[in-house]
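Below you'll find the structure, written out as structure tokens, and then a few comments.
The complex is shown incomplete by one protein chain, all other protein chains being positioned as in the whole.
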């Protein structure tokens, strides 16, 4: 079944015998890292070709070579059967190659419309035609069913919206070859559905789409073929329809994954670790209250913009609150700064690792130790670097962080491995109460199941855990109880075994339709 | 107080200008006038001085004292002062204009030529000498360097000026310059430091290298006086800064009273060394 | 500098979208507070002649600060604005006085010299990837030395070109409306401000200026010729410095080759006081103009009040901090 690289068997092949893209024998090294070894890939018109692999397998690197961001060390790239030298993003654009990068590449101070048309601004004589710019952007948003004012600066948008702007930008190029590197990592169900509709249209127009994602269900939903990479090498190409997910996973990780079923422990007698009462801030948090017991995993579900992140940040003291009480182990605490929260044993893993989680210039070791430096500080403020290294190496092993060493700069890691570094930071800090905001964003299946196991183990150790996730299966897979938010309000708390329909109902329960005060549902 | 007199000088923080200020303040107390004194940070900042001058005119003082950094730049502003009926007294350097009623000044070229004569005398009429000056383009910088160098060239053919460098009157920079000059010219006989900061830098550099080069300074100040007393400086040229400040204010008052003034008030310059430093006429023109 | 980020957000909106009139009005508050205080403290402050003196004093630093604004919005810095100004003034002097050519050649020469120098800086930064700080520090010194060399280390007077003085000191407005003798130098400052503001908000060059400061890598990934635009920004800033050179030379009726160093700090201070972030991506010309005015009003007012010079310095330092802090507080409240 491996090495079934055969365009003739692809259903969407409309008789184009020449592939759009043909990459062969690609090698690429970074200082200390062999990112690609004899990698290959092919794409034909009108197909969605999924590129799969664990974190650090080299997917993004391969795509950056195709789109002119990196230069390859060896190998050749054919476009429409012709050997091409793509050395700049501009070259790639001219060849009709568009890319949505894994890490957002937006100009934060510019508006959504300005971002989309950067380098291709409509002009009126010497001047920019801002009206047409905004109108064109609005038209793209409309075609994507996206409610977004093209005139807002992107920095004031949530990551999900920023991601949608990136997608809009890529679509605006009308490329023949469109690379999507984890476009859905920051999206919720409804937007993902929109994106898939868009992809279906593109496919119908004969566009070749390269699709990278760690969400296995998506692969089945949209892809025609799947190419799997491991450790920078080509593993094989299979037809999505014919291949069970388990097979793809074992190609990715080189072994079989076992998945444990959700076991809901009885924590009803356990001490309440964290209780929140009447939390308020503007329109974002409107009278939210709930509690988490020791050993419990509370899922926090909701649609994009429900205010879950805001609640987490408010508990953590990252943003000021207008009203509300936070009790840790029954004691009311004044949490004004994150420092107060961390001292009280609360850890918060942000949904935006680049901006809030990672000190990108520091190495892996120091990022892991960042919240626990005082533990490694001896007399005279001197750090015990040896102990820090041991601790870092322990987590590198435990979480299988792919890095040449613990002194690699964090920003040079692949996205998923960066996320693991941030998780390691809070594990090292040994917090009793952990709030994980989108903990598996951009994390591969293997590591994901590792993280699930880890969360379960942490709960079993008696820690209280809040998991915010936009992936319902993840919420269902992990949560002992599920709190659902909508428009800043807590619309209900469900038991762990709850059905998707019930969650979706609460997640879309707008103010008018709501009967009792959400507080009354809290124990 | 009866009068308000604004002095716009070429500098403020340097001891020379503080001595001018002291003289002006003294005259102010004597003649019951309020005296203000300000100047730009460096002698290159001609336009900053223009801003100071125009602020001073806007203040509507009884009279203005002005030490021009550039002989022409202030012409329109001086006209403005004249139109407003504010008498202007020039000090330290003149301007190319007949608006100032008089100029209280030192002849810097002649003063530096005197330094050259003294240098020639001290090193025995031959050998290499160098100049550490404060500013390459300001009037005093040009006059003192030219006065010294031209005098050497025309009168002492056996003396060679091997290096003229500029340290912005900054003692530390002048120290480094002096050391480089001494190290590059081990047979150097003498150095002329063309203002107080330069002279002190020269002394400093000389001390740090344990050199025995002959040093001639300019202006005074406690450190320069001490250097002359302990022999590390052979002597120095002094102007009469206190006198300049005093005469400027005095002339302003006289103008306000309608008296006629001479075209130039020469405040003079003097050579001083260990032998005459305590003489009353010298001690009177030195400042600490 | 992370702390500037939060503070400067609204400035951006005002700048890019051309809206936010409310903000712009409020940004004057620090300036207005100063004006009120000085007016109450001295009857001589709020008089036409003094107001004109303040505007005149702002003209050179204002134009330099506008040049610095362009570069700072890209996330760069230009330490050479002061000595470049001088260099351009000297070039005008050489053309008009040494070569005896007519006035327009002098004007053109100064502006072209500025643009050329900016082009060199921009090329070194964009092509050789030498950091802007180093490149413009080097250029600052090179231009300082060259000014001395080509002028023969002495001022060049424009006595052979009597009209030269009118560039800055004449008053076209005054010849029409005699009660408003606004000097041409001030008009030129405002004209440069309007043009620069227009370029920043309405043209592709302006768009890329903001984009570069916002996320240069993203601009590159979007297929834009980053180098070319960056060079264009530095060259434009250089041309603006050329205008500053003409203004100062005309005011002093001479090109003073030793002048200029240290002026970059005042220019950058005006930019930052005006709310432009040194980390790039945001900023407005109007803010810079207000920043430059705050600096001149402060200097003028303290002099009018006859504050001792050493205390003038202390008070200026304090007020600069307080003015920016007040601005931050105001923005936080909005």
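Details
Chains here go by letter, A, B and C, matching the order in which they are written, and residues are numbered from 1 within each.
In this section, a contact is a pair of C-beta atoms (placed from the backbone, for glycine too) under 8 Å apart; a residue touches a chain by one contact, two chains touch by 3 or more.
These figures come from a predicted structure and were not determined experimentally.
Across the whole complex, the hidden chain's contacts among the shown chains comprise A, B, C. Looking at B:36, B:80 or B:204, the residue that reaches the missing chain in the full complex is B:204. When the whole complex is considered, the residue among C:44, C:135 or C:236 that touches the unshown chain is C:135. What chain B contributes to its contact with the hidden chain is residues 13-15, 18, 41, 136, 162-166, 170-172, 175-177, 179-181, 183-184, 186, 200, 204, 207-209, 221-223, 226, 288.
Where chain C meets the chain that is not shown, the touching residues are 1-4, 6-7, 75-77, 79, 124-125, 128-135, 137-146, 148-149, 153, 216-217, 261-262, 265, 268-269, 272-273, 277-280, 309-318, 320-321, 324-325, 328. For chain A, the residues touching the absent chain in the complete assembly are 31, 316, 318, 337-339, 341-343, 348, 350, 355-363, 366, 370-371, 373-374, 377, 380-383, 385, 407, 409, 425, 429.
One rule holds for everything that comes next: only the chains that are shown with their structure count from here on.
As a whole-number value, the distance joining the C-alpha centres of chain A and chain C reads 44 Å.
Per-chain CA centroids place chain B at a distance of 33 Å from chain C. If each chain is reduced to the centroid of its CA atoms, chain A and chain B end up 71 Å from each other.
The residues of chain A never reach two or more other chains; the list is empty. Contact of a single residue of chain C with at least two other chains is seen at no position.
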